[in-house]
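The other protein chains are all here in position, but one chain of the complex has been omitted.
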Amino acid sequence: MKPPSRVREMPILRVIARALVPVILLFGLYVQFHGDFGPGGGFQAGVIFAAGLIIFALTFGVEALRQVVPVVLTERLMAAGVLLYGAVGVVAMFLGGEFLDYSALDPLTTGHYGQHLGIIVIELGVGIAVAATIMRVYYAFVGRRPGEDETGAEQALDAGAGREVS
Amino acid sequence: MNLPEALSGLWAYWLLIALMMVGLYIVIARDNLIKKVMGLNIFQAAAILFYVTMAKVEGGTAPIVPGGADHGAGHGGHDVLYSNPLPHVLMLTAIVVGVATTALALALAVRIHGDYGTSEEDEAVAYDMGHG
Partner (left out) sequence: MIEKILVLEVVLPLLAAPVCVLVRHPRFCRLFSLGVVAACFAIAVALLVEVRGGGVISYELGGWPPPLGIEYRVSTVNAYLLALVTSMALVVFSFDSRGGPPRVPEERRHLYYAVFLLCISGLLGIAITGDAFNIFVFLEISSLSSYILVSLGGHRRAVMSAFYYLVMGTIGGVFFMLGVGLLYQATGTLNLRDIAARLEPSLDDRGTVLALALLVVGISIKLAVFPLHHWLPNAYSFAPPKVSAFLAATATKVSFYLLAMVLFTIFGAPFVFEELRLQAVLLPLSILAMFLASGAAIFQTDLRRLLAYSSVAQIGYMTLGLSTANATGLAGGLVHLFNHAVMKGGLFLVVACLLYRVGSVHIDALAGIGRRMPLTSAALVIGGLSLIGVPGTVGFVSKWYLVSGVLERGWTAAAVLILLSSLLALVYVGKVVEVLYFRKPAETQPIDHVREAPLGMLAPAWVLAAAAVFFGLTTDWTYGVAREAAELLLAGGI
């Protein structure tokens, strides 16, 4: 879907977006990985990261974003993020701890290292899943054209995993 | 407890209840599905504010250990009074639930619009009455 041509012709928007998007994405990564030391974490970072990409789509068109992040990829990343989270828990179980017991991830030292490692990987999973879900929701709603509906019941399947936008 | 005391001491709760009733009223009284979703959002927001209000400790500061990342040894700032962080964490989850609910409700509203050609509940019901 093409954005309204007026937006395309607005140089101010395009220039500012071009400057802002990388900063927003970088800030998303900062919030993600600084979550171990201060306020931050996967939820916030995922939303910020997705918001940066959505701003990109708003100014340069959904088509442009779709080339960078295909719709199928967001669907896969949603699942992969959740699985990454779960995998940490299951690995901890195999290493002899309880589910999600980060200390078990590092049986050699007294546990602080395992706690760090666990929370970083967990938050990475959360961040990936949240960013992908937000983008999928955006794709699902923005990919609809007026009057085009009759075929798919799928978008009700999951707000995040709706119809194929093609 | 007499009325002025209840109003001044618990003003936050009065606000919350008012907000909650506004949300509930919109859900009940509006026929437009999108407005219903908005009402539902206000209703949820009131509940989230309730938790956040509860977490406030008088004179307490944000629950971040001063001194940053040195929490491995010698926890700094034991004498600092913090607000209760737990309700905030819970509400992070509740907000996510709210977002998911809203997204799903909007997706359903879009489908209803596709099937009935309207987002008004009464028109959709009338359509069903007419077509069985």
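The first chain written gets the first letter, and so on, giving A and B; residue counts start at 1 in each chain.
Keep this in mind: contacts are C-beta pairs under 8 Å (C-beta built on N, C-alpha and C of every residue); 3 or more make two chains touch, one makes a residue touch a chain.
Fair warning: this is a prediction, and the values are worked out from it, not measured in the lab.
Looking at the complex as a whole, the chain kept out of the display touches A, B. In the complete complex, the hidden chain is touched by one of A:17, A:104 or A:124, namely A:104. Even with one chain removed from view, subunit B keeps its contact list with that chain: residues 24, 27, 33, 36, 40, 43-44, 47, 50-51, 54, 86-87, 90, 93-94, 97, 100-101, 104-105, 108-109, 111-112, 115-116, 124, 128.
For subunit A, the residues touching the chain absent from view are 75-76, 78-80, 82-83, 86, 89-90, 93, 97-104, 153-154, 156-158, 161.
The rule is short, and it goes like this: only the chains that are shown with their structure count from here on.
Rounded to whole angstrom units, the spacing between the C-alpha centres of subunit A and subunit B is 23. Those residues of subunit A that touch subunit B in the shared complex are 36-39, 43, 112, 137, 140-141, 144, 149-150, 153, 155-156, 158-160, 162.
By the touch criterion given at the top, residues 64, 68-69, 72, 92, 96, 100, 103-104, 106-108, 110-111, 114 of subunit B touch subunit A in their complex.
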